[in-house]
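Quick one: structure below, then a few questions.
Missing here: one protein chain of the complex. Every other protein chain is in place.
Up next, chain A:
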Amino acid sequence: MTPDITSMAALWGAVIFSGLYHGINPGMGWPLAVSAALMERRHAAMPKALAMLAFGHFLAMIAILLPFSLMIFLVDWQIEIRVGAGLLVIAMGIYLVINRKHPKFLARVHPARLALWSFLAAMAHGAGLMLVPIFLGLCAVGADETGHLAAQALMGDNVVTAFAVALAHTLAMTIAGGIIAVVIYVWLGLKFLSRTWFNLDLVWALSLIAVGTFGITSAIAGH
């Protein structure tokens, strides 16, 4: 069982890591938390803004992971599903590499609707998709451990896993983004905003391709 525990830990590590990664990406909204606190001239606006951003992001993760958790009870098709999911993630990555234009519809969201903005931004950037191969990996390891449970129980397990993954990921994201936002708001000042803001679009797209490739190889190698 040792390899399974190791890969389980590695996969959860990946969930946390992806959360930190999403968190530091300005595209996932930490500059908005700074803006909210400055506009309202109240420190309390910052945690509120971060919470709204987190809520939107969490919903976007769940919206993507849940359908896969319901699908995975088709144990016989598990590899196909994982390969298909991997291909989907790669396709999103390639699309983002080719289409480098920013999704302009995001600009139409009212600046105060942070949860909605966060949800749409995560969707448009394929943030949820980035988690799918990791999540499916977790489900596969889990299924091996629990042996041959009834499909329904397995599905229940996977739904719980989906929520756990989305929660852990969002928590990591909020901590990472929150730290940057607070440091800029309290200590460094706005000038640092334009210095810390990197264009991660291409790196982000390549990350999707990498994660998708990992999903496919682990699905094939694992079984």
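Throughout what follows, contacts are C-beta pairs under 8 Å (C-beta built on N, C-alpha and C of every residue); 3 or more make two chains touch, one makes a residue touch a chain; residues count from 1.
Criterion: contacts and distances are computed from a predicted model.
Visitor: According to its UniProt record, what is the protein name of the omitted chain, chosen from "Peptide/nickel transport system permease protein", "nitrile hydratase", "Ferredoxin" or "Methanethiol oxidase"?
Guide: UniProt lists the chain left out of the view as "Methanethiol oxidase".
Visitor: Thinking of the whole complex, not just what is shown, which of A:L70, A:A153 or A:L190 touches the missing chain?
Guide: That would be A:L190, which touches the missing chain.
Visitor: Based on the whole complex, identify which of A:V34, A:V132 or A:I209 touches the chain you can't see.
Guide: Touching the chain that is not displayed is residue A:V34.
Visitor: Pick out which of A:A51, A:M71 or A:V109 touches the chain that's been left out of the picture.
Guide: A:V109
Visitor: On chain A, what residues meet the omitted chain?
Guide: With respect to the unshown chain, the touching residues of chain A are 26-27, 29, 31-32, 34-35, 38-39, 41, 100-112, 117, 189-191, 193-195, 197-199, 201.
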